[in-house]
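Below is one structure, written out as structure tokens, with a few remarks after it.
Of the protein chains in this complex, one is absent; all others appear in place.
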Amino acid sequence: MNKRWEYSGFGIPDDFFVRGKAPMTKEEVRAVVLSKLRLKEDHIFVDVGAGTGSVSIEAALKLSRGKVYAIEYKEEALSLLEVNAKAFGVENLEVLKGRAEEELKKIKGFDRIFVGGSGGEIHWILDYALEHLSKEGRIVITAVTLETLTEGFKALKKKEYKDVEVVSVGVSKGRSTGNYTLMEAQNNIYVLSATKN
Amino acid sequence: MNKRWEYSGFGIPDDFFVRGKAPMTKEEVRAVVLSKLRLKEDHIFVDVGAGTGSVSIEAALKLSRGKVYAIEYKEEALSLLEVNAKAFGVENLEVLKGRAEEELKKIKGFDRIFVGGSGGEIHWILDYALEHLSKEGRIVITAVTLETLTEGFKALKKKEYKDVEVVSVGVSKGRSTGNYTLMEAQNNIYVLSATKN
Amino acid sequence: MNKRWEYSGFGIPDDFFVRGKAPMTKEEVRAVVLSKLRLKEDHIFVDVGAGTGSVSIEAALKLSRGKVYAIEYKEEALSLLEVNAKAFGVENLEVLKGRAEEELKKIKGFDRIFVGGSGGEIHWILDYALEHLSKEGRIVITAVTLETLTEGFKALKKKEYKDVEVVSVGVSKGRSTGNYTLMEAQNNIYVLSATKN
Partner (left out) sequence: MNKRWEYSGFGIPDDFFVRGKAPMTKEEVRAVVLSKLRLKEDHIFVDVGAGTGSVSIEAALKLSRGKVYAIEYKEEALSLLEVNAKAFGVENLEVLKGRAEEELKKIKGFDRIFVGGSGGEIHWILDYALEHLSKEGRIVITAVTLETLTEGFKALKKKEYKDVEVVSVGVSKGRSTGNYTLMEAQNNIYVLSATKN
């Protein structure tokens, strides 16, 4: 339970985070998302729909001279996010409590943005991101529904973006049941990414 | 082509590496492998069957006070490995040219080991790793065949290991063909990992 | 090579068909497609973009009192289709040589339609199918691109259809290499299906 206090490296196991019932980007997909973000140490990074904060925290640990804004409006997720941020001792993570439409406007500009949980406002968020992302900035979107996949992909194919990529990541994890190891499937995640021109 | 000279962050696109025909652990699986390794900055890390060096190099960039040993015996892979190491300017990566059985013995001890390409010697390597890995050290194995999966999993279930885990990672990547985006499947990779007691 | 002459059952291995370079719906996906078609013995079934004819032939063998129309315009596929139809001795399969737009009009009505290869004309085909499919008729579409998935799914969600379903099928097949069994991935196929109201 307190394992996370000992953390001092790269790559964080899922059980180092306190989760409750809030959705969490699991380790394998989180690793892919963080790789696609192509973070540099001094970046300003925005995590829209931060949930338990697993992506925000792992990013904050990398951004030694940068900053993470974690936007979340659900009460339960917010309290977990704060517990987790405290547990990992990250001081360059600011939690913005509220809807993306309101909270994004409080940030002056950003180099990287991750849209993992968009609650139906994805069109607005993607339009806003396109406008306020720095040149050569990166956007990463995860989708679990066909509609978010389609909308996200359409948004990234606009001419302001380059290096548009869509990958589908399917993870199964072995779970011991007696002498057997059942390979349990997680839902497939589509990871979309692009660089702003 | 020279994009890699500009690299200064976390997460490396596949086309930053010169590849030739040597096998390469591709970005998404590389991200999962690196996460499972749980590297810390001062670690000694051994990459057995380093191929083009993508895992070795991404690890070396993280190990600011540590060192990477990249073992490889195939001539073509070796020359690519050196080109890539030079391109990224990593100075804490030592290439060991030869078979794992010989080269592993030249390393005094190690904290992390990745067995991505084992050329049939996997039993010997896993036995040796078990003996020479530091306490709380981590081993990660990737398997693309059922036999390596079975042998690797059996080796990790010995009582000297804890936190034994097997995940299967299936990645498809969109490729543009005219106005269409074909989702091209990569072979499923089994990623095995464990911590030494 | 002549194995197919001995065929007299349900479920056909891929190597019973002569293939050349024409695309073929492989056994596992073919089995899923045929299941989703819910064929009855007296059905009129149309296979649009029949390729080597694997779906057409397996359907024809089931439709003891029905008929299959296999539409294809590519020369190479057409000759394979005829070789295969002859080899299996199916007499209730008519090959229509030409574009779907022309050939579909030659068929009076149909109970089942499979759109596996649409060459860009998918909108027209789906509109035509919707109009000419019999009541309680079934349509099945396979998609390997995100665009066909999106367009096909949108077409099926019109109010004239019920039981709209989308499944993604990912198959890997073991291939022996020495003492090892490499699990080779086939591209993921989206299988869309619906019943006409």
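Letters A, B and C mark the chains in the order given here, with residues in each chain numbered from 1 onward.
Everything below uses one rule, namely that a residue touches a chain if its C-beta (ideal position, glycine included) is under 8 Å from a C-beta of that chain, and two chains touch if they have at least 3 such contacts.
This is a predicted model, so every value here is computed, not measured.
Among the residues C:Met24, C:Leu37 or C:Ala100, only C:Leu37 touches the chain that is left out of the figure.
Per the touch definition above, the residue from A:Asp15, A:Asp127, A:Glu160 or A:Glu184 contacting the chain not shown is A:Glu184. Residues of chain A in contact with the chain left out of this view: 144-148, 170, 172, 174, 177, 179-188. Seen across the whole complex, the unshown chain contacts chain C at 8-13, 27-28, 30-32, 34-41, 62, 153, 165-174, 181, 183.
For chain B, the list of residues touching the undisplayed chain reads 146, 149-150, 153, 166, 168, 170, 188.
Keep in mind that, in the parts below, only the chains that are shown with their structure count from here on.
At the interface between chain B and chain C, over half of the residue numbers appear on both sides, which makes the contact a same-residue one. Chain A and chain B, compared by their mean Cα positions, are separated by 25 Å. Centre to centre, using the average C-alpha position, chain B and chain C are separated by 42 Å.
Shared contact sites, meaning residues of chain C that touch two or more other chains, fall at 146, 170, 188.
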